[in-house]
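Presented below is the structure to which this report refers.
Only a single protein chain was left out; the remaining protein chains are all shown in position.
And now, chain A:
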Amino acid sequence: MSSKKHIDRVFQEAFKEFEETPPASNWNAISNRLHHKKKRRVLALPLWYKLGGAAAVLALLTWSVLSYFYQESPTNQIVDEKKVTPFPSNKEEIFSVSPKDSETEATSKEASSSAITTSAVEKDKFLNDNNTSLGKKSIISSSYTKVTKASQKEASNVASSTQENTSSQAIDTQQNSQKYTRENSFSVPLEKNEQEQATSIRIAQAEMNTKKDENSNTASSEKISLIEEAQKIAEAEEIVALSNTSTKRWEVKPMAAPVFYGGVGDGNAIDTRFSDNSTSSDITLAYGVNIGYAINDKLQVRTGVNQVSLSYNTQDISFNPSVGAVSLDNVTNVNAARNIEIHDGIPSTPNAMAFGEIQNRVIEPIPGSINQTLGYIEVPVELSYKLIDRKVGVNLIGGGSTLFLNDNAIGIDSEFGRTTIGEANNLNEVSFSTNVGLGLDYELMKNFKLNLEPVFKYQINAYSENPGNFRPYFFGVYSGFSFKF
(Lines give C-alpha, C1' and ligand atoms only; values in the text may rest on other atoms or scores of the structure.)
Protein backbone atom coordinates (compact mmCIF):
# COMPACT_ATOMS: atom_id res chain seq x y z
CA MET A 1 0.00 0.00 0.00
CA SER A 2 1.89 3.02 -1.16
CA SER A 3 0.91 6.52 -2.13
CA LYS A 4 2.58 9.51 -3.70
CA LYS A 5 3.51 12.05 -1.13
CA HIS A 6 5.34 15.31 -1.22
CA ILE A 7 8.71 14.86 0.38
CA ASP A 8 7.98 17.58 2.95
CA ARG A 9 4.85 15.74 4.07
CA VAL A 10 6.81 12.54 4.57
CA PHE A 11 9.12 14.22 7.02
CA GLN A 12 6.52 16.46 8.64
CA GLU A 13 4.34 13.49 9.49
CA ALA A 14 7.24 11.42 10.71
CA PHE A 15 8.71 14.13 12.95
CA LYS A 16 5.41 15.48 14.26
CA GLU A 17 5.66 13.72 17.59
CA PHE A 18 9.37 13.10 17.50
CA GLU A 19 10.95 13.17 20.89
CA GLU A 20 14.00 11.30 22.07
CA THR A 21 15.45 11.08 25.53
CA PRO A 22 19.15 11.82 25.51
CA PRO A 23 21.55 9.54 27.39
CA ALA A 24 21.68 10.26 31.12
CA SER A 25 25.33 11.21 30.93
CA ASN A 26 24.31 14.51 29.36
CA TRP A 27 22.87 15.89 32.56
CA ASN A 28 26.06 15.06 34.43
CA ALA A 29 28.08 16.81 31.77
CA ILE A 30 25.84 19.87 31.94
CA SER A 31 25.84 20.09 35.70
CA ASN A 32 29.61 19.61 35.73
CA ARG A 33 30.05 22.45 33.29
CA LEU A 34 27.73 24.71 35.23
CA HIS A 35 29.56 23.84 38.41
CA HIS A 36 32.98 23.98 36.81
CA LYS A 37 32.33 27.47 35.56
CA LYS A 38 31.78 28.68 39.08
CA LYS A 39 34.96 26.94 40.12
CA ARG A 40 36.92 28.51 37.33
CA ARG A 41 35.95 31.98 38.46
CA VAL A 42 37.48 31.21 41.83
CA LEU A 43 40.51 29.60 40.26
CA ALA A 44 41.38 32.80 38.44
CA LEU A 45 42.22 34.42 41.76
CA PRO A 46 45.00 32.40 43.42
CA LEU A 47 47.81 34.40 41.81
CA TRP A 48 46.41 37.55 43.34
CA TYR A 49 45.77 35.78 46.59
CA LYS A 50 49.40 34.77 46.66
CA LEU A 51 50.63 38.23 45.77
CA GLY A 52 48.25 39.77 48.24
CA GLY A 53 49.52 37.40 50.86
CA ALA A 54 53.10 38.27 50.02
CA ALA A 55 52.23 41.94 50.22
CA ALA A 56 50.56 41.51 53.55
CA VAL A 57 53.48 39.58 54.99
CA LEU A 58 55.93 42.16 53.71
CA ALA A 59 53.97 45.07 55.07
CA LEU A 60 53.51 43.38 58.42
CA LEU A 61 57.19 42.53 58.63
CA THR A 62 58.34 46.03 57.85
CA TRP A 63 55.80 47.43 60.22
CA SER A 64 56.81 45.14 63.07
CA VAL A 65 60.50 45.89 62.51
CA LEU A 66 59.83 49.59 62.50
CA SER A 67 57.64 49.49 65.54
CA TYR A 68 60.32 47.49 67.30
CA PHE A 69 62.88 50.17 66.66
CA TYR A 70 60.71 53.11 67.46
CA GLN A 71 58.97 51.54 70.41
CA GLU A 72 55.93 53.52 69.57
CA SER A 73 53.08 51.18 70.06
CA PRO A 74 49.71 52.56 68.97
CA THR A 75 48.11 51.82 72.30
CA ASN A 76 47.23 53.95 75.18
CA GLN A 77 48.75 53.10 78.44
CA ILE A 78 47.25 53.65 81.76
CA VAL A 79 49.85 53.82 84.42
CA ASP A 80 48.73 53.57 87.90
CA GLU A 81 51.24 54.42 90.48
CA LYS A 82 50.58 54.41 94.06
CA LYS A 83 53.09 56.00 96.30
CA VAL A 84 53.07 56.04 99.99
CA THR A 85 55.92 58.04 101.35
CA PRO A 86 56.93 57.87 104.90
CA PHE A 87 56.64 61.32 106.32
CA PRO A 88 57.37 62.42 109.78
CA SER A 89 53.97 63.68 110.54
CA ASN A 90 51.74 61.71 108.23
CA LYS A 91 51.61 59.15 105.47
CA GLU A 92 51.03 60.32 101.97
CA GLU A 93 49.20 58.30 99.50
CA ILE A 94 49.67 59.24 95.91
CA PHE A 95 48.63 57.60 92.79
CA SER A 96 48.40 58.72 89.27
CA VAL A 97 46.43 57.34 86.43
CA SER A 98 47.75 58.31 83.10
CA PRO A 99 46.65 56.64 79.89
CA LYS A 100 49.15 57.83 77.37
CA ASP A 101 49.04 57.82 73.70
CA SER A 102 52.73 57.69 73.26
CA GLU A 103 52.64 58.14 69.51
CA THR A 104 51.11 61.55 69.51
CA GLU A 105 53.46 64.41 69.53
CA ALA A 106 50.68 66.92 69.38
CA THR A 107 49.75 66.08 72.89
CA SER A 108 52.85 67.73 74.10
CA LYS A 109 51.36 71.10 73.20
CA GLU A 110 48.20 70.51 75.09
CA ALA A 111 50.02 69.11 77.98
CA SER A 112 52.87 71.57 77.88
CA SER A 113 51.69 73.40 80.92
CA SER A 114 51.75 70.25 82.90
CA ALA A 115 55.17 69.52 81.53
CA ILE A 116 56.49 72.69 83.09
CA THR A 117 55.38 71.64 86.51
CA THR A 118 56.77 68.26 85.85
CA SER A 119 60.18 69.51 84.99
CA ALA A 120 60.47 70.64 88.55
CA VAL A 121 59.47 67.24 89.63
CA GLU A 122 62.06 65.74 87.38
CA LYS A 123 64.85 67.27 89.34
CA ASP A 124 63.88 65.30 92.34
CA LYS A 125 64.59 62.19 90.37
CA PHE A 126 62.36 60.06 92.42
CA LEU A 127 60.25 59.29 89.46
CA ASN A 128 62.91 58.68 86.91
CA ASP A 129 62.82 54.91 86.89
CA ASN A 130 59.14 54.89 86.22
CA ASN A 131 58.78 55.66 82.58
CA THR A 132 62.21 56.35 81.24
CA SER A 133 61.60 54.47 78.05
CA LEU A 134 58.77 56.74 77.15
CA GLY A 135 61.00 59.78 77.00
CA LYS A 136 59.96 63.31 77.65
CA LYS A 137 56.29 62.70 77.43
CA SER A 138 56.34 60.05 80.07
CA ILE A 139 57.53 62.61 82.50
CA ILE A 140 54.39 64.55 81.93
CA SER A 141 52.37 61.58 82.86
CA SER A 142 54.30 61.08 85.97
CA SER A 143 53.28 64.38 87.38
CA TYR A 144 51.71 62.70 90.28
CA THR A 145 50.28 65.83 91.77
CA LYS A 146 47.59 66.72 89.33
CA VAL A 147 44.69 65.54 87.33
CA THR A 148 45.13 66.23 83.63
CA LYS A 149 42.71 65.39 80.95
CA ALA A 150 43.69 66.58 77.56
CA SER A 151 41.79 64.39 75.18
CA GLN A 152 39.95 67.36 73.80
CA LYS A 153 39.30 70.94 74.60
CA GLU A 154 36.61 70.33 77.16
CA ALA A 155 38.70 67.73 78.74
CA SER A 156 41.75 69.93 78.79
CA ASN A 157 39.78 72.68 80.44
CA VAL A 158 38.90 70.34 83.21
CA ALA A 159 42.47 69.29 83.30
CA SER A 160 43.92 72.73 83.57
CA SER A 161 41.55 73.74 86.30
CA THR A 162 42.32 70.65 88.24
CA GLN A 163 45.94 71.26 87.68
CA GLU A 164 45.77 74.76 89.07
CA ASN A 165 44.06 73.54 92.13
CA THR A 166 46.59 70.95 92.79
CA SER A 167 49.88 72.23 91.49
CA SER A 168 50.87 74.19 94.56
CA GLN A 169 50.13 71.28 96.71
CA ALA A 170 52.05 69.14 94.34
CA ILE A 171 55.24 70.99 94.96
CA ASP A 172 54.79 70.57 98.65
CA THR A 173 54.27 66.92 98.26
CA GLN A 174 57.20 66.40 96.03
CA GLN A 175 59.49 68.02 98.51
CA ASN A 176 58.23 65.83 101.21
CA SER A 177 58.16 62.55 99.41
CA GLN A 178 61.47 60.85 99.15
CA LYS A 179 60.76 57.25 98.44
CA TYR A 180 58.25 55.01 96.85
CA THR A 181 56.81 52.50 99.04
CA ARG A 182 54.65 50.93 96.50
CA GLU A 183 54.36 51.11 92.80
CA ASN A 184 52.15 49.30 90.44
CA SER A 185 51.34 49.89 86.88
CA PHE A 186 49.18 48.40 84.25
CA SER A 187 48.42 49.19 80.69
CA VAL A 188 45.18 48.92 78.81
CA PRO A 189 45.31 48.95 75.03
CA LEU A 190 42.72 51.19 73.52
CA GLU A 191 41.60 51.34 69.94
CA LYS A 192 43.50 54.16 68.39
CA ASN A 193 41.56 57.10 67.22
CA GLU A 194 41.76 58.54 63.73
CA GLN A 195 40.77 62.09 64.37
CA GLU A 196 43.61 64.47 65.06
CA GLN A 197 42.22 65.77 68.28
CA ALA A 198 41.00 62.47 69.43
CA THR A 199 44.37 60.90 68.91
CA SER A 200 45.65 62.80 71.88
CA ILE A 201 43.95 61.38 74.83
CA ARG A 202 45.75 62.02 77.94
CA ILE A 203 44.48 61.65 81.34
CA ALA A 204 46.86 62.06 84.14
CA GLN A 205 45.50 61.89 87.53
CA ALA A 206 47.22 62.10 90.78
CA GLU A 207 45.85 62.16 94.12
CA MET A 208 47.95 63.84 96.69
CA ASN A 209 47.62 64.29 100.32
CA THR A 210 47.09 67.64 101.82
CA LYS A 211 48.92 67.16 105.05
CA LYS A 212 46.54 66.16 107.72
CA ASP A 213 43.72 67.42 105.63
CA GLU A 214 40.69 65.44 106.52
CA ASN A 215 39.07 66.26 103.21
CA SER A 216 41.56 64.19 101.26
CA ASN A 217 39.24 61.24 101.02
CA THR A 218 36.39 63.22 99.55
CA ALA A 219 38.73 65.01 97.18
CA SER A 220 40.05 61.75 95.86
CA SER A 221 36.62 60.37 95.19
CA GLU A 222 35.73 63.51 93.28
CA LYS A 223 38.75 63.12 91.11
CA ILE A 224 38.07 59.51 90.40
CA SER A 225 34.64 60.44 89.16
CA LEU A 226 36.28 63.03 86.93
CA ILE A 227 38.48 60.35 85.44
CA GLU A 228 35.51 58.22 84.72
CA GLU A 229 33.82 61.09 83.00
CA ALA A 230 36.85 61.80 80.89
CA GLN A 231 37.05 58.20 79.87
CA LYS A 232 33.43 58.25 78.82
CA ILE A 233 34.07 61.31 76.68
CA ALA A 234 37.06 59.64 75.11
CA GLU A 235 35.07 56.53 74.33
CA ALA A 236 32.22 58.50 72.82
CA GLU A 237 34.73 60.32 70.67
CA GLU A 238 36.19 57.10 69.45
CA ILE A 239 32.80 55.86 68.37
CA VAL A 240 32.12 59.09 66.49
CA ALA A 241 35.52 58.97 64.88
CA LEU A 242 35.07 55.40 63.79
CA SER A 243 31.70 56.05 62.25
CA ASN A 244 33.10 59.05 60.41
CA THR A 245 35.94 57.20 58.80
CA SER A 246 34.07 54.04 57.93
CA THR A 247 32.03 55.77 55.24
CA LYS A 248 34.85 56.57 52.80
CA ARG A 249 36.98 53.56 52.16
CA TRP A 250 37.84 53.86 48.48
CA GLU A 251 40.57 55.99 47.05
CA VAL A 252 41.50 56.72 43.47
CA LYS A 253 45.01 57.87 42.75
CA PRO A 254 46.29 58.92 39.32
CA MET A 255 50.06 59.08 39.50
CA ALA A 256 53.16 59.77 37.46
CA ALA A 257 56.78 59.26 38.33
CA PRO A 258 60.31 59.73 37.11
CA VAL A 259 61.84 56.26 37.18
CA PHE A 260 65.42 55.23 37.56
CA TYR A 261 66.46 51.75 36.40
CA GLY A 262 69.46 49.99 37.78
CA GLY A 263 70.95 46.71 38.76
CA VAL A 264 72.49 45.12 41.77
CA GLY A 265 75.61 43.13 41.02
CA ASP A 266 78.14 43.76 38.29
CA GLY A 267 76.67 41.65 35.49
CA ASN A 268 75.26 42.86 32.25
CA ALA A 269 71.99 41.58 30.88
CA ILE A 270 72.87 42.14 27.25
CA ASP A 271 76.21 40.38 27.04
CA THR A 272 78.55 39.05 29.68
CA ARG A 273 81.42 40.76 27.85
CA PHE A 274 80.13 44.06 29.12
CA SER A 275 79.83 43.01 32.75
CA ASP A 276 82.49 45.45 33.89
CA ASN A 277 81.41 48.32 31.70
CA SER A 278 80.04 51.38 33.35
CA THR A 279 76.29 51.70 33.10
CA SER A 280 73.79 54.46 33.51
CA SER A 281 70.05 54.86 33.56
CA ASP A 282 68.03 57.45 31.79
CA ILE A 283 65.32 58.96 33.91
CA THR A 284 62.15 57.67 32.33
CA LEU A 285 58.46 57.96 33.00
CA ALA A 286 55.91 55.80 34.72
CA TYR A 287 52.26 56.68 34.96
CA GLY A 288 49.02 55.04 35.87
CA VAL A 289 46.05 54.88 38.15
CA ASN A 290 45.87 53.21 41.52
CA ILE A 291 42.85 52.25 43.55
CA GLY A 292 42.97 51.78 47.29
CA TYR A 293 40.58 50.23 49.72
CA ALA A 294 40.88 50.91 53.43
CA ILE A 295 40.58 47.71 55.42
CA ASN A 296 40.65 49.68 58.61
CA ASP A 297 41.90 53.04 59.78
CA LYS A 298 45.53 52.08 59.37
CA LEU A 299 45.71 49.54 56.59
CA GLN A 300 44.91 50.04 52.95
CA VAL A 301 45.04 47.52 50.11
CA ARG A 302 45.98 49.04 46.80
CA THR A 303 46.17 47.92 43.24
CA GLY A 304 46.11 49.59 39.85
CA VAL A 305 47.59 49.71 36.39
CA ASN A 306 50.79 51.54 35.51
CA GLN A 307 52.83 51.92 32.37
CA VAL A 308 56.51 51.86 33.22
CA SER A 309 59.22 52.79 30.75
CA LEU A 310 62.81 51.96 31.56
CA SER A 311 66.04 52.84 29.83
CA TYR A 312 69.48 51.51 30.56
CA ASN A 313 72.82 52.35 28.97
CA THR A 314 75.96 50.27 28.75
CA GLN A 315 78.87 52.61 28.10
CA ASP A 316 82.27 52.20 26.53
CA ILE A 317 81.48 50.07 23.56
CA SER A 318 82.34 50.56 19.94
CA PHE A 319 80.98 49.17 16.74
CA ASN A 320 81.83 48.86 13.09
CA PRO A 321 80.34 47.16 10.06
CA SER A 322 81.69 43.66 9.62
CA VAL A 323 80.80 40.65 7.50
CA GLY A 324 81.65 38.22 10.26
CA ALA A 325 79.77 40.07 12.96
CA VAL A 326 78.88 38.02 16.00
CA SER A 327 75.64 39.07 17.61
CA LEU A 328 75.47 39.85 21.30
CA ASP A 329 74.68 37.04 23.76
CA ASN A 330 71.13 37.91 24.54
CA VAL A 331 70.06 40.00 21.61
CA THR A 332 67.99 38.93 18.64
CA ASN A 333 69.22 41.16 15.87
CA VAL A 334 67.00 42.87 13.39
CA ASN A 335 68.10 42.17 9.81
CA ALA A 336 69.66 45.57 9.29
CA ALA A 337 71.94 45.00 12.25
CA ARG A 338 73.30 41.60 11.20
CA ASN A 339 76.56 43.07 10.05
CA ILE A 340 77.35 45.28 12.97
CA GLU A 341 80.18 44.06 15.13
CA ILE A 342 80.09 45.39 18.67
CA HIS A 343 83.19 45.50 20.84
CA ASP A 344 83.80 45.92 24.49
CA GLY A 345 85.78 49.11 24.65
CA ILE A 346 87.61 50.40 21.57
CA PRO A 347 89.90 47.73 20.12
CA SER A 348 93.19 48.82 18.62
CA THR A 349 92.92 46.40 15.71
CA PRO A 350 89.49 45.92 14.27
CA ASN A 351 88.24 42.35 14.10
CA ALA A 352 87.27 42.77 10.52
CA MET A 353 90.95 42.37 9.64
CA ALA A 354 90.36 38.66 9.70
CA PHE A 355 88.59 38.88 6.40
CA GLY A 356 91.22 39.46 3.81
CA GLU A 357 88.80 40.60 1.18
CA ILE A 358 87.69 43.65 3.00
CA GLN A 359 90.97 44.30 4.69
CA ASN A 360 91.57 47.42 2.71
CA ARG A 361 88.19 48.79 3.52
CA VAL A 362 88.23 48.36 7.25
CA ILE A 363 86.27 50.99 8.97
CA GLU A 364 87.42 52.36 12.26
CA PRO A 365 85.16 51.29 15.14
CA ILE A 366 82.90 54.06 16.28
CA PRO A 367 82.63 54.61 20.03
CA GLY A 368 79.15 54.61 21.48
CA SER A 369 76.89 53.08 24.06
CA ILE A 370 74.25 50.36 24.02
CA ASN A 371 70.84 51.54 25.08
CA GLN A 372 68.21 49.09 26.22
CA THR A 373 64.65 50.29 26.54
CA LEU A 374 62.01 48.30 28.32
CA GLY A 375 58.34 48.87 28.86
CA TYR A 376 56.09 47.15 31.33
CA ILE A 377 52.44 47.21 32.17
CA GLU A 378 52.60 47.01 35.91
CA VAL A 379 49.83 45.69 38.14
CA PRO A 380 50.79 46.27 41.75
CA VAL A 381 49.19 44.72 44.80
CA GLU A 382 50.34 46.55 47.86
CA LEU A 383 49.49 47.23 51.44
CA SER A 384 50.03 50.61 52.94
CA TYR A 385 50.17 51.24 56.63
CA LYS A 386 49.61 54.67 58.13
CA LEU A 387 52.37 55.74 60.44
CA ILE A 388 51.20 59.31 60.84
CA ASP A 389 47.75 60.49 59.98
CA ARG A 390 47.59 64.27 60.12
CA LYS A 391 47.48 67.08 57.67
CA VAL A 392 50.72 65.57 56.50
CA GLY A 393 50.52 61.80 56.51
CA VAL A 394 53.22 59.19 56.35
CA ASN A 395 52.56 55.66 55.10
CA LEU A 396 54.65 52.58 54.80
CA ILE A 397 54.10 50.71 51.55
CA GLY A 398 54.92 47.09 50.88
CA GLY A 399 53.81 44.59 48.29
CA GLY A 400 54.49 43.19 44.88
CA SER A 401 53.83 43.87 41.23
CA THR A 402 53.13 41.75 38.21
CA LEU A 403 54.95 43.13 35.20
CA PHE A 404 53.85 42.46 31.64
CA LEU A 405 56.52 43.24 29.08
CA ASN A 406 55.22 45.51 26.33
CA ASP A 407 58.32 47.18 24.97
CA ASN A 408 61.71 45.68 24.34
CA ALA A 409 64.37 47.29 22.16
CA ILE A 410 68.13 47.57 22.03
CA GLY A 411 70.00 50.16 20.06
CA ILE A 412 73.40 51.76 19.77
CA ASP A 413 73.80 55.42 20.46
CA SER A 414 76.76 57.21 18.97
CA GLU A 415 77.70 60.58 17.61
CA PHE A 416 76.05 59.55 14.36
CA GLY A 417 72.70 58.95 15.99
CA ARG A 418 70.84 55.87 17.05
CA THR A 419 70.89 52.47 15.34
CA THR A 420 68.40 49.86 16.36
CA ILE A 421 70.06 46.50 16.59
CA GLY A 422 67.24 44.32 17.89
CA GLU A 423 65.63 43.18 21.06
CA ALA A 424 66.64 41.27 24.15
CA ASN A 425 65.70 37.60 23.97
CA ASN A 426 66.20 36.82 27.63
CA LEU A 427 63.40 38.91 29.06
CA ASN A 428 60.39 37.23 30.59
CA GLU A 429 57.02 38.28 29.22
CA VAL A 430 55.61 38.20 32.73
CA SER A 431 57.74 38.92 35.75
CA PHE A 432 57.33 40.08 39.31
CA SER A 433 58.77 42.62 41.63
CA THR A 434 58.70 43.24 45.34
CA ASN A 435 57.95 46.77 46.32
CA VAL A 436 58.87 48.80 49.36
CA GLY A 437 58.19 52.46 49.69
CA LEU A 438 57.25 55.40 51.75
CA GLY A 439 54.10 57.35 51.08
CA LEU A 440 53.79 61.00 51.99
CA ASP A 441 50.56 62.84 51.60
CA TYR A 442 49.31 66.31 52.22
CA GLU A 443 45.64 66.90 52.81
CA LEU A 444 44.44 69.72 50.57
CA MET A 445 40.78 69.17 51.29
CA LYS A 446 38.85 66.67 53.31
CA ASN A 447 38.87 63.95 50.67
CA PHE A 448 41.58 65.28 48.44
CA LYS A 449 45.25 64.69 49.01
CA LEU A 450 48.54 65.35 47.28
CA ASN A 451 50.80 62.32 47.26
CA LEU A 452 54.50 61.71 46.99
CA GLU A 453 55.68 58.13 47.11
CA PRO A 454 59.27 57.08 46.67
CA VAL A 455 59.00 53.37 45.92
CA PHE A 456 61.76 50.87 45.35
CA LYS A 457 60.86 47.88 43.19
CA TYR A 458 63.15 44.93 43.05
CA GLN A 459 62.54 42.65 40.07
CA ILE A 460 62.49 38.97 40.87
CA ASN A 461 62.51 37.16 37.54
CA ALA A 462 62.94 39.83 34.90
CA TYR A 463 65.39 37.72 32.92
CA SER A 464 64.80 34.16 31.87
CA GLU A 465 68.45 33.32 31.32
CA ASN A 466 71.96 34.69 31.20
CA PRO A 467 71.42 37.61 33.45
CA GLY A 468 75.03 37.22 34.58
CA ASN A 469 75.14 38.78 37.94
CA PHE A 470 72.69 41.48 36.97
CA ARG A 471 69.69 41.85 39.24
CA PRO A 472 67.57 44.75 38.13
CA TYR A 473 65.48 47.11 40.19
CA PHE A 474 63.78 50.37 39.54
CA PHE A 475 63.10 53.30 41.73
CA GLY A 476 60.38 55.80 41.16
CA VAL A 477 59.15 58.87 42.96
CA TYR A 478 55.45 58.65 42.30
CA SER A 479 53.53 61.85 42.67
CA GLY A 480 49.90 62.60 42.10
CA PHE A 481 46.72 63.29 43.93
CA SER A 482 44.20 61.03 45.52
CA PHE A 483 40.49 61.29 45.96
CA LYS A 484 38.48 59.46 48.58
CA PHE A 485 34.93 58.28 48.02
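What to note about this one:
Here, a contact is a pair of C-beta atoms (placed from the backbone, for glycine too) under 8 Å apart; a residue touches a chain by one contact, two chains touch by 3 or more; residues count from 1.
Going forward, contacts and distances are computed from a predicted model.
Hidden chain, UniProt protein name from the list "Heme exporter protein C", "Peptide ABC transporter permease", "Cell division ATP-binding protein FtsE" or "RNA polymerase sigma factor": "RNA polymerase sigma factor". One chain is missing from the display, and on chain A it is touched by residues 1-8, 10-12, 14-15, 18-23, 26-27, 29-31, 33-34.
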